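Report on the structure given below.
Only one protein chain is missing from this complex, and each of the others stays in its spot.
What follows is subunit A.
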Amino acid sequence: MTDMEVRDNVMEQEEGSTVIPTINRHEFTIFFDVTNGNPNGDPDMGNMPRIDPETGHGIVTDVCLKRKVRNYVEITREQGEGHRIYVTEGAVLNEQHRKAYRSLREEDVDKFKELKPKDRAEASLLTHWMCDNFYDVRTFGAVMTTKVNCGQVRGPVQFTFARSIDPIFSQETTITRQAVTQEGADKDREMGRKHIVPYGLYRMDGYVSGHLAEKTHFGPEDLELLWESLENMFEHDRSASRGQMALRKLIVFQHETKLGNAPAHKLFERISARKITDAPSRSYADYEISVNSEDLPNGVTVIER
């Protein structure tokens, strides 16, 4: 038997007759902007905003945005049932968390033993348990250590690098502090540096696979939470370095089937953003975003949120 067949068999055994609601394929695009802030520092460049050296466009990495989605879910769902976050930023403060995992009921434990740790089946059971408890494992996937290959979860949601619409200008501002860190220093203030982007509008394209969603039990509610997180992720990520960041637009292409009804790149090409002023851009009003929803391929719906 292949891995996949084993996994499917285990799912049947595990769930019995319960039907888990499924979702179809989706693509989405987000536009977010930054005003006088640093959306994503580059550790290689002394924390300057990430810039594509050849074109001058700003970059925000996939993992940077995933972090914000995780943080949003962590804050709003408070590590509740099924919404725990595997890769957390703060230490796990509450020891109670440990006991709060939804442990298997007695009969399931028996069944679990019956499975005879045939390694693959067991690994798959562990994987499913992680998916059911952790929102980020279910959404983005995770790699877990097991002897066999099933310890790897490929999540349905795929993020890409975000890129600014126009080349960005990174400005270095020098700041002073009226206090010194070390005692006995013969000075009464210190100077520091902040890198800011006066204004930048960024675009990120993403994908949601219906088939992988089915595998990790990522359902319609989870998808709704993903949209909610994208819409609000910057609202809970205020800091001195970020400046003002905001989500400006979320555009979702919803397919009628799991396999999808049109090539993703053709859908993404329907979205365009351009600067409508000549001067350097300083606000969202300097841009025009348009979505061409005429003659959409059959079975594709555009949702603008």
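Here is the rule we go by: a residue touches a chain if its C-beta (ideal position, glycine included) is under 8 Å from a C-beta of that chain, and two chains touch if they have at least 3 such contacts; residues count from 1.
Going forward, contacts and distances are computed from a predicted model.
Peer 1: Under which of the names "pre-crRNA processing endonuclease", "Light-independent protochlorophyllide reductase subunit N", "Na(+)/H(+) antiporter subunit D" or "Pyruvate dehydrogenase E1 component subunit beta" is the non-displayed chain listed in UniProt?
Peer 2: Of the names offered in "pre-crRNA processing endonuclease", "Light-independent protochlorophyllide reductase subunit N", "Na(+)/H(+) antiporter subunit D" or "Pyruvate dehydrogenase E1 component subunit beta", the absent chain's UniProt record gives "pre-crRNA processing endonuclease".
Peer 1: Considering the complete complex, identify which of A:Val143, A:Val180, A:Ala246 or A:Ile303 is in touch with the unshown chain.
Peer 2: Hidden-chain contact among the options goes to A:Val143.
Peer 1: For the chain that's not shown, point to the residue among A:Trp129, A:Phe169, A:Trp227 or A:Tyr284 touching it.
Peer 2: A:Trp129
Peer 1: For a quick check of understanding: of A:Val34, A:Ile85, A:Val197 or A:Ala273, which residue touches the chain that isn't displayed?
Peer 2: The single option touching the absent chain is A:Ile85.
Peer 1: Of the listed residues A:Thr22, A:Thr35 or A:Thr61, which contacts the missing chain in the full complex?
Peer 2: A:Thr61
Peer 1: On subunit A, what residues meet the omitted chain?
Peer 2: Subunit A touches the chain not shown through residues 2, 4-5, 42-44, 50, 52-54, 59, 61-63, 67, 84-92, 97-99, 101, 103-104, 109, 112, 122-123, 126, 129-130, 134, 142-147, 149, 151, 154, 156, 158-161, 205, 207, 209, 211-212, 257, 259-266.
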